[in-house]
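Shown below is the structure under consideration.
As you look at this complex, bear in mind that one protein chain is not there, while each of the others sits in place.
== subunit A ==
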Amino acid sequence: MIGFDRLITGASNIADDVDAMFFAMVALCGFVLLAVTVTLVLFSVRYRRGSKADRSGDHSRHLGAELTWTIVPGVLFIGIFAWSIGLFAKIQTMPKEATSIHVVAKQWMWKVQHADGRREVNQLHIPVGKPVRLTMTSQDVIHSFFVPAFRIKQDVLPNRYTQMWFKPERTGEFRLYCAEFCGTDHALMRGRIVVMEPAAYALWADAGGTDSLAHQGEALFRQLGCSGCHGPAATVHAPDLAGLYGKPVPLSDGSTVTADARYLRDSILLPSKQVAAGYPDIMPTFQNQIDEEDVIALTAYIQSLDPNPDPDPRQETVDAPR
C-alpha cells in the first residue's frame, strides 16, 4: 500500500540494536547449522557401506568430546542470554520524560487518547525523536500492540494497565498490528503509526482543537457526581483528591498502596476492594456506567490536581513491575 514504509526498515531507537542481535544470531546459528550439516553429509559419504575408510577402534564414547560439546554451547548460550537481557532491560526501562498517551483496545479497533484531548482510532500521530509512553488497557479480551518497524510488542489486557515505550527515529507511516488472537476480525485490527516532523506534528495537534484530557475529566467529575463528595464544598466524609496521585494511601485493612493509575481505576470501578483508612465504605461503583476512556480522563484530571506534581513516571507503574 502506498504511504507505508517497508516493514523491514527499523524506525525506533532500539530497532538497530534488535536487528544487530538478530543478524548476529542468524550468522552464529547459520554457522552451526552449516557445520553440523556438512559434517553429517561428509560422514555419510565417507562412511557409506563399501567405502574404503578406516573403521578401526570403538568410537562410541569419548569423554573429551562430550564435555566439549556440553560446555561450549553452555558458554555460548550464557553469552547470548547476557546480550539479550541487556537489550531487554533497555526495551523495558521507561525514560522519565516520555509523553504519555493512552490506548484502549477493543474488538476490533485501537482507540488512542492524547493528553491534549485529541482522540483517534486505528492511528497514532507522534512527533519524531521524542520518547512516547503508551498506557494500555483492553475493554474485552487480550490484544497485543505490535509495531514491526519499531521491533516492539506488548500485550494489552482487560482490567489491567500495561505499558510500553518507544522513540521513533524516522518519519513516515508504519504498520500497527494486533498480535494476540482476539476473535473474528483479529486480522483486521490493524492501524498505522504516523511519525511526523515536530513542526508538522504541532500543526496536526493544533488542528484537533479538543479539550485536554484532564479538562474532559473535570467535566465528567462533575457530571457523574464525584464532586458531590470529593469536591471542596462537600459535606460527605470523603478523601480529598488533590495531591493524591502517586502518594502512598493507608487502607482500612492496615496495608498501604500507592495511588497509581491502577489504584484510581479500582477505586472508581470497584470502590469496596480497597477502602482508604478512616473513611466509610459508601462510594457507589461506576462499573458498567462509564467506559475505559472515561476512567482515563478522570485519572488525568485527578493527576492534574496535584499541587506540586512529581514527574517520576515510575509512580505510574501498574501492578506488573516493568
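By definition in this document, contacts are C-beta pairs under 8 Å (C-beta built on N, C-alpha and C of every residue); 3 or more make two chains touch, one makes a residue touch a chain; residues count from 1.
Please note the rule applied: contacts and distances are computed from a predicted model.
Q: For the chain omitted from this view, which of "Biotin-dependent carboxyltransferase family protein", "Carbohydrate ABC transporter permease", "Cytochrome c oxidase subunit 1" or "HI0933 family protein" is its UniProt protein name?
A: Choosing among "Biotin-dependent carboxyltransferase family protein", "Carbohydrate ABC transporter permease", "Cytochrome c oxidase subunit 1" or "HI0933 family protein", the correct UniProt name is "Cytochrome c oxidase subunit 1".
Q: Which listed residue, A:Leu157, A:Met196, A:Leu213 or A:Ala297, touches the chain dropped from view?
A: Spelled out, the listed residue whose C-beta touches the missing chain is A:Leu157.
Q: May I ask which residue of A:Glu66, A:Glu97 or A:Asp240 touches the chain that does not appear here?
A: Candidates A:Glu66, A:Glu97 or A:Asp240; residue touching the omitted chain: A:Glu66.
Q: Applying the definition given at the start, please give the residues of subunit A touching the unseen chain.
A: Touch set of subunit A with respect to the missing chain: 1, 4, 6-8, 17-18, 21-22, 25, 29, 32-33, 36-37, 39-40, 43-44, 47-50, 53-62, 65-66, 69-70, 73-74, 77-78, 80-81, 83-92, 107, 140-142, 144, 146, 148-149, 151-155, 157-160, 162, 175, 177-188, 190, 270, 273, 287, 320-322.
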